[in-house]
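Removed: one protein chain of the complex. Kept in place: all other protein chains.
Think of it as A, B and C in the order they're written, each chain with its own count starting at 1.
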Amino acid sequence: MAGNTFGEIFRVTTWGESHGTAVGATIDGCPPGLELNEDIIQADLDRRRPGTGGAASPRKEPDKVQILSGIFEGRTTGTPISLIIFNKDAHSKSYDNLRDIFRPGHGDITYLEKYGIRDYRGGGRASARETAARVAAGAVARLLLSGHGIKVTAFTIALGGITTNQRDMAAAAKNRLFCPDEEAALRMEEKIKGVRAQGDTLGGVVEVRATGCPAGLGEPVFDKLDGALARALMSIGAVKGVEIGDGFAAAASTGSQNNDSLTPDGFASNHSGGILAGISNGDEIIVRAAVKPIPSIGREQQTINLKHEIVNIKIGGRHDISAIPRIIPVCEAMVCLTLADFFLRQQAVK
Amino acid sequence: MAGNTFGEIFRVTTWGESHGTAVGATIDGCPPGLELNEDIIQADLDRRRPGTGGAASPRKEPDKVQILSGIFEGRTTGTPISLIIFNKDAHSKSYDNLRDIFRPGHGDITYLEKYGIRDYRGGGRASARETAARVAAGAVARLLLSGHGIKVTAFTIALGGITTNQRDMAAAAKNRLFCPDEEAALRMEEKIKGVRAQGDTLGGVVEVRATGCPAGLGEPVFDKLDGALARALMSIGAVKGVEIGDGFAAAASTGSQNNDSLTPDGFASNHSGGILAGISNGDEIIVRAAVKPIPSIGREQQTINLKHEIVNIKIGGRHDISAIPRIIPVCEAMVCLTLADFFLRQQAVK
Amino acid sequence: MAGNTFGEIFRVTTWGESHGTAVGATIDGCPPGLELNEDIIQADLDRRRPGTGGAASPRKEPDKVQILSGIFEGRTTGTPISLIIFNKDAHSKSYDNLRDIFRPGHGDITYLEKYGIRDYRGGGRASARETAARVAAGAVARLLLSGHGIKVTAFTIALGGITTNQRDMAAAAKNRLFCPDEEAALRMEEKIKGVRAQGDTLGGVVEVRATGCPAGLGEPVFDKLDGALARALMSIGAVKGVEIGDGFAAAASTGSQNNDSLTPDGFASNHSGGILAGISNGDEIIVRAAVKPIPSIGREQQTINLKHEIVNIKIGGRHDISAIPRIIPVCEAMVCLTLADFFLRQQAVK
Partner (left out) sequence: MAGNTFGEIFRVTTWGESHGTAVGATIDGCPPGLELNEDIIQADLDRRRPGTGGAASPRKEPDKVQILSGIFEGRTTGTPISLIIFNKDAHSKSYDNLRDIFRPGHGDITYLEKYGIRDYRGGGRASARETAARVAAGAVARLLLSGHGIKVTAFTIALGGITTNQRDMAAAAKNRLFCPDEEAALRMEEKIKGVRAQGDTLGGVVEVRATGCPAGLGEPVFDKLDGALARALMSIGAVKGVEIGDGFAAAASTGSQNNDSLTPDGFASNHSGGILAGISNGDEIIVRAAVKPIPSIGREQQTINLKHEIVNIKIGGRHDISAIPRIIPVCEAMVCLTLADFFLRQQAVK
């Protein structure tokens, strides 16, 4: 109800603020018997870790996860799995100057409007720090899915207006931006450099694909799989748009072009993105998320303070130029959490 | 869990198939004391009614709603409101030829994969007929919202690749497509005519705006208002993409352009679409849905039958050329249901 | 949230008031493929029907159920099953004299306090009439359970202070009170006669047993099977106490007496009522419900009206002497609904 829980059967509750003691997640409803340990989760968390160059800030967050419950002799027991990541790099002092100011593009003012109180230290609960807990929980979902042959991968298909023409996954694995088009990746890095010099930030588009997903997942009519994926990705702070398969391009298409013909060997095309009438059709699931530019920019901006007076701010510090690529494992985590939940939901009534 | 319920506090469950006895909705959690009658609901239902020309099919569905419970002496009592709409124009015979065939772009095959059984009569539960119940329930949500000064309006901003340059609401009220650009509306009608002659269908884009929405609605982190709206709109059969505010355009923007400056008089711009960090900011809420072309086309298509043999089909009958404009009140209904629920959720912890 | 929905996976929403148009239930989450028709449901409904003598009132409620959706060619489709029972015997006029009065022992005053509005016609939503919808939905749950070898039976073990010494199910089938002790049943009927003459009413105790229930149902720690059964039975209007196995007698026992020894052939005794640590242990499930006397009595009572003035009332009309035996199928229905839901919940994570 208060929004910190995700999923119906495979159900995750996250907690924690950017500059509090820790962030964490509790998974309730994970099936028993999965071989789980901290290294498996840590591997996903490390992919979310800030780098030392490019679009990422130079901060270091070790983000060491601990499993506090739900595991016995190396296997899940079916009881709640509590995950915790202590916050070690919390410089709350550096936010004191933001105490009375509403940063443009941030949730400062809406949190205050909603709760009548605001944790101004680095965005509190609204910080991207919260996504560490999602990635940790998502790693457990990924483990469950991989046991059923389902694989989820996200990558960058646009950054700062530069788009990709290829889906070369081997190329994506080699560059820091997880961009499946080597040439585009180089241009994106150039763009980042230029924008960094201007104290500005960039948005982009992430595509997530799930292979091996069986037909039959998704619950008509309100819990369609595409609706659930849309909500899942849109629940990531920076995401402002989501599309499935051809998405917005389908709006300009015709029925004869957009329909995927069925053949004895499967679908002849995949305009639908692997989902028909809200239910997976066995084809590859394809979903894209539009990521807005990070609102914390180095350039001076005009805003207001708590007294509703005009003030100018310049947000210094260790901020990223783009939510990409750090948002990549977060997008994967949300898709994993969604698919794991719908997989179990389907199992319930089979 | 099985997907036919929407909302946490203002909670709607719909039921019914296109060619069954009736479709209906039960609203649980509607506050007591609202002045409600069948005419209020009928007004919204009538807007969903098929017309006699243009993009709509010539069928006639009277769609008379009855309130079966939850009202006493003209006011809601706080107990469940049961709404029913009997199906009168159900020609199930005309679907007999589709009994063994999977129509391209439809959920025929995914329903069979999911449930092991399929109601082949006009799509059964997957039919757009189901949305009549949503519109009926949405009218009650709209009544609740209007008591708090919130108004929700949807209109067509693209059809068949033709886009609008204006948001002239007076114009939208005058044409059948609810298109706020008179000149574009004319070109859209031309396009419809051409495509109808070819036995093909069209997609488009619907924009929904909510004015008067107070700041503070939305539940971080997984039940963000934008995520909930995305899920709500994507739960409509034909919708393949959703965006909030600048949406996908924000992905190609920069932070300095995309941030909405705060001024003592409110936000200087509205790139965010009225939602910051998942919480309404008091500005107009703007959300768009990409609507795919209707998959039932008059042209011959190749597909397979239950034995997985190749067959050709030509879907005749009384189908629309586009889900637009009939999808317009459905989009409004889903946004109304979402906002009504979040309004009450916010009230709970205030 | 507003309380008219029961179950997580096998989920039922009921609606309707005693003197409205109809009462009904929508089942969402029923597995596909069950052979269901109206006769199956009607059989359970008929057991709830008022008789012509004894503890029951002389009213006649035909209570004909109709299935409006969710069935195709005689089988459930996995989509919502909408059930409706029209109210035919609604004499709302006879309640006009109660319009301004709070009947002792009824929810008249609490409904008004809660909702600020009250449907005074026969108790509205608080009427036992509402349980017809539960019994209808419970019949579908029973069908699901019987396919897995689970059988639920309720019977009377106390009425008006007269208790049973036997569990002779053959005897229970022969008397109107479903009392498994022939001799006690006769004394209960005598008691009813005497109390009827005095214009008073009686309570009693119902025992429900479920056989064939597999081990492993129940969700620690908050959704224990016994907790769920307690809530289920206590949600029936007249029930004021619930116990599992030895229940309150266990409170006066010792560990050595109360523990059920395990043997290679199963448990040596069943003090636990078939539930250990909130999970079914494979033994017979035994639960009892304390039923209070019907508050509508023929004798004059003192109460207050809307103006908080003292008034005397004498509730005439066609009221039963005891909620027993009509509550028997309602108790069965609630246990069936609970077990069906937990059966599917267990299937989800197996």
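Heads up, the rule we're going with is that contacts are C-beta pairs under 8 Å (C-beta built on N, C-alpha and C of every residue); 3 or more make two chains touch, one makes a residue touch a chain.
Owing to the predicted nature of the structure, the values given are computational and were not obtained by experimental measurement.
Only one of the listed residues, C:Gly24, C:Pro80 or C:Gly204, touches the absent chain: C:Gly204. Within the full complex, the residue among A:Pro80, A:Gly161 or A:Gly199 touching the omitted chain is A:Pro80. Residues touching the missing chain, restricted to subunit B, are 1, 8-9, 29-32, 78-79, 220, 344-345, 347-350 (touch as defined at the top).
Listed by residue number, the positions of subunit A touching the unshown chain are 1-5, 8-9, 11, 13-17, 20-24, 26, 28-29, 32-33, 66, 68-70, 72, 75, 77-82, 84, 114-119, 121, 124-125.
Not every partner is drawn; the one left out touches subunit C at residues 1-6, 8-9, 14, 102, 104-107, 109-111, 113-114, 125-126, 130, 158, 160-161, 195, 200-205, 215-224, 226-228, 230-232, 234-235, 237, 240-248, 250-264, 272-273, 275-282, 290-297, 299, 301-304, 308-310, 345-346, 348-349.
Convention: only the chains that are shown with their structure count from here on.
Subunit A and subunit B have Cα centroids separated by 27 Å.
Separation between the centroids of subunit A and subunit C, computed from CA atoms only, is 46 Å. Distance between chain centres (mean CA atoms), subunit B to subunit C: 39 Å. For subunit A, residues touching at least two other chains, in rising order: 1, 8-9, 220, 345, 348-349.
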